[in-house]
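Note that one protein chain is taken out, while the other chains of the complex remain in position.
Letters are used for the chains, namely A and B, taken in the order the chains are written, and counting of residues starts over at 1 for each.
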Amino acid sequence: MTPIQQQVKNWLEEKRVDIFLAYRILDGHPLPHAFTREHIEETAELVTGPARYSLEKFATHIASRYPAARIGMVARDCNQRALNVLRVWNQLKDGQVETVPVTCCPSHLHHHADCSYLEPHPAGAVKQQLGQAPNQSLAEVEAQPAAERLDRWLYEFQKCIKCYGCRNICPVCFCKECSLEHAELIGTGHLPPDIPIFHLVRAVHMAGRCVDCGLCEDACPAEIPLRLLYRKVNAIVKDLFDYETGSGDTLPPFSILGDKPTMSPMPLLAAAQE
Amino acid sequence: MTNSFDDLETAGCIFVIGSNTTACHPLIATRIYRAKERGARVIVADPRRTQLGDLADLSVHHRLGSDVALLNGMMHWIIENGWHDQDYIAARTEGFEALAATVAGYSPQRVQAITGVPADDIKKMAELYATCGPAALLYAMGITQHTTGVDNVKSCCNIALLCGNVGVAGGGVNPLRGQNNVQGACDMGGLPNVFTGYQPVSDPAVVEKFSKAWGRPLSDKPGMTITDMIGAMLDGRLKALYVIGENPKLSDPDWNHLQHALNRLDLLVVQELFLSETAQVADVVLPAASVAEKDGTFTNSERRCSRVHKAIEPVGNALADWQIICKLATAMGYPMDYPGGPEQIFDEMAALTPKSYAGMSYARMGLDGLQWPCPSADHPGTPILHTQQCARGLGKFHAIEYQDPAEMPDPDYPYFLTTGRMFAHFHTGTMTRISAHLDAEQRTGYVTIHPDDARRLDIAEGDLVAITSRRGQMEAPARISTNVPPGNLFLPIHFGENPANMLTNADAFDPLAKIPEFKVSAVRIAKAQAA
Partner (left out) sequence: MTLKRMTFLQHLLAFLGLEGRLHLEWISSAEAQKFVATVTGFTETIRRLGPSPLRTASLARSENVLTAPMRRSGCPGLSQTVVPEDGTKIVNG
């Protein structure tokens, strides 16, 4: 057994955690897997490595169904940031998730991505001509003339097939009702989805939440540079409000959630309810 | 597909005809996006405006059913400019002279008159396809669901052979199959005239082999196609129908005609996951296990056979299809039992299918599967077909003249109607319409109508439109859009309450493949009177 396999086995046996989220090889592919005391022998098949998945999303689902569950998981830096966001947003309780840190893939590009697995391939010539290459810096995008910048984003958005993969994979998307499926905000029944509203609505919701894990961009079948867009929204939040997403204990600046409602009902609504 | 999904990314040109790829085969669209962004040219020919067409280098809208003329026109221009691959034609094909003689009659001007595509665009399409190779040709139901379906497919093969695109990486003739396992179903002999791996029932040696393996003398006569069965039901030759995983009440052409035929049956058995429209009128419904509840394999468009793993036990008294068939066969006096489950069935099939499946086994397949032909246990599978020679030896050109669809608009029925899928639903909606997310995307049927036509008929967005063909009448809310050309209507096929097949033609089908002409009917329309 590897040290990490032994550690997970011990945690489960000692009842330090009830369930442990990591990866297991199936037919040569590492797939997310929940390890339990009931199937303790499976810990011998636990692997870490280049595989990445939003395990913390599973943790959120488990926690909402079994509030008392103690959950363990392997965590890279991005998983840690997501767990922190989920805790700040009251989706996970303090101490409910215990992590075994795993190193991110070595990369000389740490300023850009902590994991070489997701390092975007250089964009093809036509994408560079028409679209937004994913491996640009924000400054490079902002250096484009505004009209050209818009055309490039619209080209990218026009490829969208409305699969919701970006939302479904996102570790910090947890709303019960999603604005993207609100028929009065986003039209239904056609492709591509309303441009650019569909992508802007999602971008707005990523402000102060996105942990820059890049799973959305990795999942996108249209290869829209979503990570680039969401990096911008977090940069705006940082510039305007000095809010650093993914660290710290405070809710982002747009949040009106908290222990108590901070707004009273509008007069008309209050009157109607009386 | 002669080629593979991955392989599309290496194409120099991708020509998509009769496929709304982003809506119906979205992960193929991913490959097209990638190829395009790397520098491949993309040509889209479709009577409707599509998302992929908007992203293409060249997008043309040819008149419904005019595919043969369009392809002949392209070939005309290719030959006229000497862009055809003469070495390839000499070495690997036959029948070029006949083809050249036929397409000589399809000048861009004449094709413009037939298809409505400007002659200059036909020339550009031809040049892109012929000079930016290797060129991959992709098609879907827009090519096949015609009285000239076989002619359309042959024309696609003609142009691919003409430019030396068959058997090369980044090229090929690539039909996009409509379901995850329709390729597998056909490979398994789910056709009236063949056993597994397309071994013909007319071959005595094949019949003898299967008769010996299965311990009963087997018929050497081809069975009936679905199209034939409906006629046989009507004239009493067919008394019982056993439907597995299909919803013909919604998916077959000419709803009234089919109702009439179904009513004549003594027995209708439906094996289904849910109580589909067809299951609702069945005498017996056999509950089948869903994809999550069974083990086995699927074979997809790129001929890749891969494993499907059971995730949960079947709910209720549902059984895997093979178990139901075994029980039924046993009850009917042919004991059928596979203690080894799907793997034992697979091994039996592979042993009887020497050319394509013989080298496959569950142990070899892994998660990534294998692409047939895979004739031996050490064969790596075949990502690209016909690299050395075609299945019949030389690739054969078919000289094909254009024919109009069976039904063209006339003063009584002045509009073209075409049918198809929309992105949120799958086929007759038995699976997708019960998903809250997909239902929210599109709750009802609709008919797409051009703004000019809508204005003339005083139809506003959402108004109920009555659509009438020679077969019947139905109503659907209007969706006004320039995605259809003036004089054309589009109806999605997913919605039982707005059944598109009330209007389609069961008498119009390809003489060879027997595929009905779902894609072209003549109709008239009017704003429905408020009840």
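Everything that follows uses one rule, which is that contacts are C-beta pairs under 8 Å (C-beta built on N, C-alpha and C of every residue); 3 or more make two chains touch, one makes a residue touch a chain.
These numbers were taken from a predicted model, which means no experiment stands behind them.
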| item | value |
| --- | --- |
| Residue touching the undisplayed chain, where the options are A:4, A:195, A:219 or A:251 | A:195 |
| Residue touching the undisplayed chain, where the options are B:480, B:506 or B:522 | B:480 |
| Residue in contact with the excluded chain [from B:31, B:61 or B:519] | B:61 |
| Among B:17, B:32, B:89 or B:132, residue touching the chain not depicted | B:132 |
| Hidden partner chain, touching residue among A:203, A:219 or A:251 | A:203 |
| Positions on subunit A where the hidden chain makes contact | 125, 129-130, 138, 141-142, 144, 146-155, 157-158, 187, 189-192, 194-196, 200, 203-204, 207, 229, 232-233, 236-237, 239-241, 253-254, 256 |
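What we mean here is this: only the chains that are shown with their structure count from here on.
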| item | value |
| --- | --- |
| Mean-CA-position distance for subunit B and subunit A (Å) | 38 |
| Residue ranges of subunit B in contact with subunit A within the complex | 22-23, 26-27, 29-30, 33-34, 36-39, 51, 54-55, 307, 366-368, 422-424, 437, 440-442, 446, 479 |
| Complex contact set, residues of subunit A against subunit B | 26-29, 123-127, 130-131, 155, 158-159, 161-164, 181, 183, 188-189, 191-192, 221-223 |
